[in-house]
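One structure is given here, and the rest of the page talks about it.
Complex shown without one protein chain; remaining protein chains in place.
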Amino acid sequence: MTVSLSLENVSAHYGSTKVLDDLSLHVAEGELVSLLGSSGCGKTTTLRLVAGFLEPSGGKIRLGDRDLTRLPAHARNIGLVFQTYALFPHLTVRENVAFGLKQRGVSRAEQRRRAGDIIDRVGLGHLAERHPANLSGGQRQRVALARALVIEPPLLMFDEPLSNLDAKLRVDMRVEIRRLQQANGTTALYVTHDQEEAFSISDRVAIMNAGQIMQLDTPEVLYSRPANAFVADFVGFENMIPMRAISEAGDAVRAEMVGGATLDLPKSQFTVPAQDFILATRPEGLEVTAGGAGIPATLGLRTYLGRAYQYHCETAAGTVKANGPLTQPFAADSAAVLVPRAEQCCLLPQESA
Amino acid sequence: MKQRTHPLLIAFAVLVFFFLLGPLVIIIGASLSDTSYLTFPPQGLSLRWYENVFEISAFKRTMVISFLLAVGGTALSMLIGIPAAYALARYRVELPRFLGNIYVLPILIPEIVLGFSLMKSLATGLGLPIIAALLIGHALLVLPYCVRVVGASLNSFDFSIEEAAVSLGCPRWKAFFIVVLPNVRAGIIAGFILAFITSLNDVSVSIFLTGPGVSTLPIQLLAHMEQFFDPTIASVSVLLMGVTVAVMAIVERTLGLTFLTK
Partner (left out) sequence: MPPRLRAWALSAPALLLVLLFLGLPVLSTLATTFGDPAGPLAQYATFFESRFRMTVLWRTMEVAIITTSVSLVVGFATAWVVARAPSRLKSLLIIAAVFPLLTGVVVRSFAWLVILGKNGILNNFLMGIGAISEPFSMLYTQGAVIIAMIYLFVPLMILTLVGVLEGIPQDLTDAAASLGAKPAAAFRQVVLPMAVPGLIVGSVLVFTGSFTSYATPQLLGGERQMMMGTFLYQRAMVTFDWVGASTIAAVMVAVTLTTVIVMSKVARRLNPVAG
């Protein structure tokens, strides 16, 4: 039973503060979509709206052909994994997992069998009679996962499920979550503030800010082709250099930056979005060279990254970070030229602030 | 958004709060009555029963005694309770675990049994003056509040801060005063207030320890009630409620009211 989830023009308020602004989102059947953003961006609110813990002030929420908008939380049939795991401390692992089956009037023997199966699947067969207080963080996480999976919900939701685990376990668990989700073909909504986590397991990621989705796309596109300055900054395009297109020079656009330096951007590699635009790159997208066509800079602090040296460079447009080759370290205070690598740069429209 | 509470349940809770506050409102009303007997709603408004309180020397005297006793007993209890609480929190390994339970014995043993026993041993046995016996009794009565409430603050205190002070050259005893105490201030205030109120309102211990000439306000109230049934008692009660209001205002200003549910 796989269905799609759609949010249509959903808004939400806390008192008079608007926390979600006309948000629309479609999660296709069997797809895992992550909501990614810093705290207060509205990602958890979105999840709680779908779960039925909050009521939207406008819009519709549909799961398949069911309209969830006014349905009470207990009638929604959604598997939810909480950040705190929210295991019932007075129940054993088995009782925790069987809880949802019990509410559905499943017979005792069937409860036992199905709970037992899923507990075995998450590798906790030997701990089934323990109480949550006697489990490690990772084990609790597995119980929470089993408890959400056992009701075979058409939609699984995860609210920062890994944020209370240590780094290594986080990686193991996210792989496991992805494996179980794909094995069941369940539609899933995953909330996190961890970019690597979101990118590594999602089909698509929605980057959120101030109650709105800034960009919704595959991790690959988000990583290399952010659509706006917010997303670019979020995915690590640390350098944002404002430019203005001033003329055409053959098959290139000539752009001028603060301080008067110009740069020719070949049309075959760059699409200039507007007359005023931003050249956004990660440090590795700017190559430090001794001379040639590029952005003139004075090199400052040098740090060693293992694969390259990184320089803090003073340019007319401010400080930018750029990487240089290990084979040829530059001395501090030397003059250099920063050459943008086309495939690692993005030209973004200048946003009206 | 929390789920709605059933309207019948809300109606019930409203009734409960009427039940809780109604009688106190009645006392306030009765204290303002112009009549010489207790009645509500008050007939005619007058403050003469408040004046009467201060004309009865027994009330004036016991008010002073009760106040001094509550302050003195609590201060004494704090003086010995804070080091005890500090030792419990700081030296968990060095001290046996049951030690913490000894300090709460005064609330575990029925108060009236404590009062009776103190009367036999202190007042009659040792022949202590009434006021001394009262002071010891009240210090004992409020010790659990001092140790427990201050202890709760100390338990969440990070003792590495104290060690930091010592490592910076501060003597241990001084570190206690300039580093530990200021950080458990909230616990000390809360403990002091609870202890003060407990002592001020105490009946069961005091009733055995008061004697000719020396009594506390609640005991005096009880005695007065057996002979007279006039609005004076209501007026004294309202004055005592005033103390409660003042105490709650202090709590609100210094700690916020959230600490009351903890």
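Just so it is clear, A and B label the chains in written order, and each chain counts residues from 1 on its own.
Assume a contact is a pair of C-beta atoms (placed from the backbone, for glycine too) under 8 Å apart; a residue touches a chain by one contact, two chains touch by 3 or more.
Keep in mind it's a predicted model, so treat the numbers as computed, not measured.
When the full complex is taken into account, the listed residue touching the unshown chain is A:90, out of A:90, A:108 or A:179. The residue from B:102, B:164 or B:178 that touches the chain not shown here is B:102. Set against the missing chain, the residues A:68, A:151 or A:255 yield one that touches it, A:151. For the chain missing from the display, the contacting residue among B:47, B:68 or B:112 is B:112, taking the whole complex into account. Residues touching the missing chain, restricted to chain B, are 2-3, 5, 9-10, 12-13, 16-17, 19-21, 23-24, 26-27, 30, 37-40, 79-81, 83-84, 86-88, 90-91, 94-95, 99, 102-103, 105-106, 108-114, 116-122, 136-137, 139-140, 143, 147, 197, 200-201, 203-204, 207-208, 218, 221-222, 225, 229, 233-234, 237, 240-241, 244-245, 247-248, 257-258, 260-262 (touch as defined at the top).
Contacts to the hidden chain, counted on chain A, fall at residues 51-53, 72-80, 82, 84, 86-91, 99-100, 102-104, 130-134, 147-148, 151.
Methods note: only the chains that are shown with their structure count from here on.
Our note on geometry: chain A versus chain B, Cα centroid distance of 55 Å, whole angstroms.
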